[in-house]
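Excluded from the complex is one protein chain; the other protein chains are retained at their positions.
And then chain A:
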Amino acid sequence: MLSSPYIAEQSSVSIIMLKVLAALVPGIAVYVWLFGPAILVTLTLASVTALVLETIAVRLRGWPAKPFLMDGSALVTAWLLALSLPPIAPWWLIVVGTFFAIVVAKHLYGGLGNNLFNPAMVGYAVLIISFPVQMTQWSAPLSLAGAHLSLLDSAQYIFTGILPDGLKLDAISSATPLDTLRTQLQLEHTVREITRLPIFGNLGGTGGEAVVLMFLLGGLYLWLARIITWHIPAAFIAGLWITGGLFHISDPDRYISPWFHLATGGVMLGAFFIATDPVTGATTPRGKLIFGAGIGILTYLIRTLGGYPDGVAFAVLLMNIMVPLIDAYTQPKVYGHKQKEPAE
């Protein structure tokens, strides 16, 4: 028999996860429109792999498969991972990444709710360390690409590595603006010269900036729908922007404008969808601010001073480790207590 309360709000993990997926849809649509349909193949592949692996893992634990598959968290992980990977990456890259996300990062840590690290970012990190070459071949924006791949062509390329006759990989792929910036800076070009390259758009990358904008809008929807609070995204963006701003002021030729950083790579996806993963993030309001700001600052430092093109994944993982500490030291004041007391 259950005790009170006897009533509950209409909510469930599935509803939350569905809303998260829905919030990603506009970004995906623009992605397809500006970069071609390959991303749909990647998303589908990651989703199927995630669901299969989730079913196996849940069965192995002797849990009922249905409620856990229905909770939708595996799908969210799959989508976030797929959206972080190059859309024309080979199929096995997706499968390996998804495996590390679902099986290693999530289920080996005890399954939903118990994982310490953000599963999608674990998948991403493993891939970028192990397969750096495949991870840097991105679809070129259609406006700059020499050729367009249809959905079928994309699927064929992803699964077999074979391009339609007479097509060169160069015609459909390009480096990301972040990669370009990094290599060009190493060639001693100034920021001003580099940003004249066609891959650079108004703020971020050509095409990419529109996708980023849609993720921002999707994120705002999540906030309005009370799926996430404002703390982590706001602190993430502020942390990145302020750090980037300080570097930029110190040497505008070497350090690009902080707006560029906000508009490229995984920042908006990371700020609103990845860092806000409740399981692996900080939980107290002040803790969320610290957690988000930490990710923002680390993202900038890794992008600018580190060896990897985008720093969001590593920044998230590093801050994941800090979460227990952050939470313990940011316990909010409890009603009727005078000051904040740390609960070690």
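By our rule, a contact is a pair of C-beta atoms (placed from the backbone, for glycine too) under 8 Å apart; a residue touches a chain by one contact, two chains touch by 3 or more; residues count from 1.
Basically, contacts and distances are computed from a predicted model.
Taking the options "1,2-phenylacetyl-CoA epoxidase subunit A", "ABC transporter permease", "NdhS_3 protein" or "Ion-translocating oxidoreductase complex subunit C" in turn, only "Ion-translocating oxidoreductase complex subunit C" matches the UniProt protein name of the chain that is not displayed. Of the candidate positions A:26, A:90 or A:111, contact with the unshown chain belongs to A:111. Although one chain is not displayed, chain A still touches it through residues 1-9, 11-13, 15-16, 67-68, 71, 73, 111-114, 229, 278-279, 281, 283-284, 327, 331-338, 343-344.
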